[in-house]
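Every protein chain of the complex appears in place save one, which is left out.
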Amino acid sequence: MPTDFDTSLPSIRQVQNLIKNTTHVDLKLMTGDLLTGRIIWQDPNCVCILDEHSEQTTIWKHAIAYIKPKN
Amino acid sequence: MPTDFDTSLPSIRQVQNLIKNTTHVDLKLMTGDLLTGRIIWQDPNCVCILDEHSEQTTIWKHAIAYIKPKN
Amino acid sequence: MPTDFDTSLPSIRQVQNLIKNTTHVDLKLMTGDLLTGRIIWQDPNCVCILDEHSEQTTIWKHAIAYIKPKN
Amino acid sequence: MPTDFDTSLPSIRQVQNLIKNTTHVDLKLMTGDLLTGRIIWQDPNCVCILDEHSEQTTIWKHAIAYIKPKN
Amino acid sequence: MPTDFDTSLPSIRQVQNLIKNTTHVDLKLMTGDLLTGRIIWQDPNCVCILDEHSEQTTIWKHAIAYIKPKN
Partner (left out) sequence: MPTDFDTSLPSIRQVQNLIKNTTHVDLKLMTGDLLTGRIIWQDPNCVCILDEHSEQTTIWKHAIAYIKPKN
């Protein structure tokens, strides 16, 4: 495991919590796209989100600008 | 093999499954381009897609924003 | 810890000070977005900001262009 | 040699074949530019293309979105 | 220290000289922004500039396109 996927890191644990709590998130990409859904898994390369149409999108971490949990 | 091409990772296995199942995918690039086709191979640097005109395009992974399987 | 998260580095210490002093910052992203708030944590991958609506946004460091403390 | 320039990788071998076969390619860059020509060499950092005016352009691999052989 | 922050490298030494000589610089970012000021410190991750309003901006090196000393 590369050190940047150390599961004790706040950024990795936060995503794990978003998965566990099925929190809806806004995910802004480096392309400017804004994707919405809940994260269903992450690994060192990607996060996968499930949207309101039950469609999955696998997003490369290098393409993520930010993740914002929805209230 | 670099650890980020570990074939036990969900992101690597998902692409292997898309190849095996000849699933059609939308592939959004960091340039904003959207490519459509089925993935025919991946390696640590690239994925290669075959489009409806039987033309191949080799895409660098650093250029991928997301992959979305088509239903 | 990767060497670029060495807490003796000025860039890492500056963010630690911004957290400790609850300084408001402008955070310009590679997407052109400008986010405003105060940083509440950093790790080697991300910084998390809290905005005026008490909403958290987790920003990947690769997506940060600059941080400018507000006067 | 870094592992991502392992000449047994499909992506590296494909470019080697494009060079050997003097195949004309479209090369899309992260800037949105589309360059056309045939690849005359590659190394771990760059590929070099020769265009129809016999002019060479050395392209950094981090700037490549995709390579598409022309039919 | 990562090898790319080796202080014997011309690029690192040049920035050190710009700091020592309080040279005014134009700093073009990958976002297209142009920042102007003098560099007050660098580390492996960032450079910090001080502008004409005595405001500091900490810029991530991955976001820098070029630095041009002003005459």
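A few points about this structure:
We call the chains A, B, C, D and E, going by the order they appear; numbering starts again at 1 in every chain.
To be clear about the criterion, contacts are C-beta pairs under 8 Å (C-beta built on N, C-alpha and C of every residue); 3 or more make two chains touch, one makes a residue touch a chain.
Only a predicted model underlies this, so the values are computations on that prediction, with no experimental measurement involved.
Although one chain is omitted from the display, it touches the following shown chains in the full assembly: D, E. Although one chain is not drawn, its touching partners on chain E can still be listed: residues 3-4, 9-12, 14, 28-32, 61-62, 64-69, 71. For chain D, the residues touching the absent chain in the complete assembly are 1-2, 29-33, 35, 41, 43-46, 48, 55-60, 62-63.
Everything that follows uses one rule, which is that only the chains that are shown with their structure count from here on.
On superposing C-alpha atoms, the copy chain C sits rotated by 60° relative to chain E, to the nearest 5. The centroid of the Cα atoms in chain B and the matching centroid in chain D are 19 Å apart.
The set of chain A residues that touch two or more partner chains comprises 29-32, 62.
Working note: touching chain pairs come out as A-B, A-C, B-D, C-E.
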